[in-house]
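Pasting in a structure now, in structure tokens, and then I'll have a few things to ask.
A single protein chain has been omitted from the complex, and every remaining protein chain is retained in its original position.
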Amino acid sequence: MTTADPALTRPRVLVTGGLTAVRHHPLIAVLAAMVLAFQLSTGSFLNPANLRGIATDAATLAIVAVPLALLVISGYLDLSVGSTLALGGLVAGWLAGHGQSPVVAVLGALAAGAAVGAVNGALCCYFGLSAFIVTLGMLTAVRGLAQQLFPLPLSGFGPGFAWLGGSRIAGIAAPVVIAAVVLAAGALFLALTPAGRHVFAIGVNREAAHLSGISVRRTPFALFVVTGVAAALAGAIKASVLDSVVAGTSGAGFELTVLTAVLVGGVALTGGSGSILGVLLGVLFLGGLQNGLTLLNVPTFWQQMAQGTALVAGAALAYFAPRAAR
Amino acid sequence: MTPPPYASSRRGFLALSAATALAAAGCSAPQNTAASAKPSVSGGTRLTRIGLDYPFTQLPLYSTLLKLSTTRAKQHGISLLTTSDNANADTQASNLNTWVARKVPAIVSFPMVFEAAEPIAKAALDAGLIWVTYGGSLQHQSADIQFSFREGGTLLGEAAARWAEEHLGGKGKVAFLTDSTIELGRERTKGMIDAFTKLAPGVDVVAQEQAIDPDTGLSKAKAILAKHSDLNIVLGVTDAAAYGGFKALQQAGRAKDDGKTFVGGQDGSAPSLLAIKQGTFYRASAALAPEDIAAAIVDVPRAVAAGKSDASAQVPIALVQRADTARIDDLLAQNDPGAS
């Protein structure tokens, strides 16, 4: 083994490494099958323009899915992200529409998201309330706040703000670049920081983590804040892309979409397990599925059935395949 | 397991449009058989309270209507009550039942499920209350406020078809952003598609996709553009969805005022009106005037209370295009009553 010619072993390592990855993430195989099927049936699924479209759509999903996945791994949950997204978009749009620089607009949105996250985090981590109840309540409350503050649709944010959603960095759309940074940061956080290990420990056994001297409140609290910030950022990006925001409907249902991506990506709702690669796969799976069905021009209700079925099938495969591989 | 991602928003938008979709003035008034019967108390009774039950609180129109009709009611010494149904039919039913029990003298209700509202309306009439149905008609009612959803779609479809004849020589590609989840969505969709395909048979229909909110409109239009980069026309069942299509075309590199592109929607929502006014390829919206709706909300119950036999109203819908600047400004002002 050790004496083998590296030139010979490298491909083999790549192949076995790839197989290992597939075994750990059977969603890779599902995703590949889906891409193949869509390409064969539509002929345009893999067009660069279409892939760019999928990437920008998936970008906002990924930006929120990463911190949410961390939160779920640590045993918590945030259902309020849909409304936080709306609030972030509204704040950013309002500031931009009132002549503030795009930077100020985005910072304003992030601050609003951080505030929502801090309330969630304080109630769940420091007061020990159920994250499900708290964030479900916040989902409604923040939506109400957003509608009270901005009852009318906002639009016309100016070219400066359009940069956030529309500009290209080295040929890649800004939201995709931001999502890539968030994904990389999430993966590095989990793999390389002590707090990343703590997230898993807290999710597996909170009491044991506490007795191991880990601060079982501060880390999840921070994750709640980061999730709020990320949702607001996604909202600002969506506002920039659409050049408009509507308080009542922006991001409605987003919390379930993003949670689905996280769970399909193999993060356990019970906490303690999951990976950023899985989240990326989940996000791409959802984004690709929606796009492919549109390309195929599948009638609405069939699309819904297909979507639901594909999700269950994907999740089932992700669940059973590793057992079979054993 | 996952619900369709934007289910709730979709429904919301639809409803909004339903609410707003107005029948053109020309439509015949419904036969108000019920109106003749009930409010026998009539004449002398002065209406002091009206309950407005508008379930789609998430829509911008809700805020607008609330302000406009409150103001109008106040002018007549009437106070306006509201429900908070959160677009939930069960909540709506229990809120309405509460109102009937409390004997709110006049109820204007936009039923999410008409069949479910029927017994409540009957109970209201039996209790001697005024029941005005909004957006349709019930068997038991004092009067109704009607919109023709199909008419809005037809106006938009015809305008787009005419434009295609003039600017594309009757050729090109069209995509429809549709809704098939609720009645008014289906009506608007049918009106739009039927009118367009009849008048512009040479234009290829390349897609019909469910979309009522801007997010979905954007991603669907992007997918369609990936396959048909030469798409010319996007027509939306709502302005919000069409606005998403408008952005998708721009992001695909289409100039803002591209002469070979047409986007149109329905509702008359502010971002779309602004885009029309600025001379972009967002060229038309079948718009409702919030003031007309607010007027009907207050005046129809008053007319019933005054004993008029034909109290029902048709709220007009009109196509707004770039030339209609005055109308656009008026609608924008109506949409934002606080600002004016």
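A and B are the chain letters, set down in written order, and residue numbers restart from 1 in every chain.
Going forward, contacts are C-beta pairs under 8 Å (C-beta built on N, C-alpha and C of every residue); 3 or more make two chains touch, one makes a residue touch a chain.
The working rule: contacts and distances are computed from a predicted model.
K.L.:
Among "Uroporphyrinogen decarboxylase (URO-D)", "Sugar ABC transporter ATP-binding protein", "Thiazole synthase" or "Peptide/nickel transport system permease protein", find the name that the UniProt record gives to the complex chain excluded from display.
P.N.:
"Sugar ABC transporter ATP-binding protein"
K.L.:
Which displayed chains does the hidden chain touch?
P.N.:
So, taking every chain into account, the missing one touches A.
K.L.:
Of A:G88, A:G272 or A:G314, which sits in contact with the chain we cannot see?
P.N.:
Checking each option in A:G88, A:G272 or A:G314, the one touching the absent chain turns out to be A:G272.
K.L.:
Out of A:L40, A:A170 or A:L192, which touches the unshown chain?
P.N.:
A:L192
K.L.:
What residues on chain A make contact with the chain left out of this view?
P.N.:
Residues 191-194, 196-198, 200-201, 204-205, 207-215, 272-273, 326 of chain A touch the chain that is not shown.
Heads up, the rule we're going with is that only the chains that are shown with their structure count from here on.
K.L.:
Would you mind pulling out the distance in Å between where the CA atoms of chain A average out and where those of chain B do?
P.N.:
About 34 Å separates the centre of chain A from that of chain B.
K.L.:
Under the touch definition given earlier, write down the residues of chain A that touch chain B in their complex.
P.N.:
Interface residues on chain A, with respect to chain B: 42, 44, 47, 49-50, 53, 56-57, 143, 147, 151-156, 166, 238, 241-244, 246-250, 252-254, 256-257, 260, 286, 290-291, 294-295, 297, 300-301, 303-304, 307-308, 311-312, 315.
K.L.:
Spell out the part of chain B that touches chain A in their complex, as residue ranges.
P.N.:
Those residues of chain B that touch chain A are 1-9, 12-13, 57-60, 62-64, 178, 180-181, 207-210, 213-215, 218-220, 222-227, 229, 240, 243-244, 247, 251-252, 269-271, 274-275, 335-336.
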